[in-house]
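Below is one structure; the comments refer to it alone.
Moving on to chain A:
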Amino acid sequence: MNPGWFPTKFDMITVKNITKHFGKFKALDDLNLTMDRGECIALIGPNGCGKTTLIKSILGMVLPEKGEITFEGKNIKNDDEYRRDIGYMPQIGRYPENMTIEQVLNMVQGIRKHASDVDLDLYNAFEIEKFKTKRMRTLSGGTTQKVSATLAFMFQPKVLILDEPTAGLDPIAAEILKEKIIAAKNKGCLILITSHLLSELEDFVSQIIFMQDGQLILHKNVDDLKATTGQATIAKSIIHLLKELKS
Partner candidate 1 sequence: MNMKIIVTMSTINQLKYYFSYLSIFFLLILPAQLFAKTVYVGGNKQFKTIKSAIKESQDGDTIIVTKGVYKEGNIQLKKSLILIGKGNPIVDGQHEHEIFSVKVENVVIKGFQIQNSGRSVMSDPSAIKVYKGAKNVHILNNYLLNNYFGIFVQNTEKVIVKNNVIKATQAKEYQLGNGIHCWKSDSIQVIGNKIFGHRDGIYFEFVTASVIWKNQAHDNKRYGLHFMFAHNNAYISNKFVKNGAGVAVMYTRNIVMLYNVFQENWGDAAYGMLFKELSDCYLTGNKFYRNTTGIFFDGTSRIIIEKNLFKENGWGVRMQANCMDNLMEKNNFVGNTFDITTNGFLTLNKFVNNYWDKYEGFDINKDKIGDVPYRPLSLYSVIVEKNPPAMLLYRSFMIDLLDKSERILPSLTPENFIDNEPWMVPHKI
Partner candidate 2 sequence: MMQILKYVALDILKNKIVIAYTVMLALFSWSAFGLEDNASKGVLTLLNIILLTVPLVSVLFTTIYVYNSNEFIELLISHPVKRSKIWKSLFIGLSTSMVVAYVIGTGIPLLLFADFGTAIMMITAGSLLSIIFVAVAFLSSILTRDKAKGIGISIIAWLYFALLFDGLVLFLFFQFADYPIEKVVVALSALSPIDLTRILILLRLDVSAMMGYTGAIFQNYFGSSWGLLLSFGLLLLWILIPFYFSLRKFKKKDL
């Protein structure tokens, strides 16, 4: 049945033996991961555990010393085109100060020339139109996040990488974003999301990746996790697990 070119597993991103140091500090320590399409993965762990480094490695912003990362089976090293299929929302969006929101959006659209139809749902939902002529440096943290979210979803990517997406957003905006994430998940996107507030992720997360000191501690389906720990929520499961690990 399998004609050969069709992938047997639906793995979107694989991470093999990735190691990265920042000076003496080991941010990623021989990390292995496989992320499949259609999953919504919560990337959790204490501060400085290597979450952001992992995300940045996948995005090609950080270049690991060892190991390789593949995207749809292709090594991302020396490749840029794979990022066409990724929407990234940084933890703290940093933008050229003198550019207006409109200019930023236009420029990114200009770069992604091949983007067929642009998803403006968040643009409309956040009513960015109203302040599109404002310069980036004048924006509040929340508004900046709105711009980041809009950019991340704009080009209907196969993979969404969201670093603390709801931090700084007002509750209404956070809710809009959450709905958008769920919609994307339902479309079959791979969503990689980090958050400190595990309760926020409860509704839509399908897998959990737990990291500590640059190492992968745990990578499980939420249902499996809940079943093995016997807890009702993700948060409680994790705490349970941590206690177990310590003892």
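The candidate set was assembled so that all candidates are chains of the complex that A comes from, given by their letters.
Just a few scattered comments:
Assume a residue touches a chain if its C-beta (ideal position, glycine included) is under 8 Å from a C-beta of that chain, and two chains touch if they have at least 3 such contacts; residues count from 1.
Fair warning: this is a prediction, and the values are worked out from it, not measured in the lab.
Although all of 1 or 2 belong to the complex, chain A touches just one of them, candidate 2.
Those residues of chain A whose C-beta lies close enough to touch candidate 2 in the complex are 22, 56, 59-63, 80-84, 86, 88, 90, 93-99, 103-104, 107-108, 110-112.
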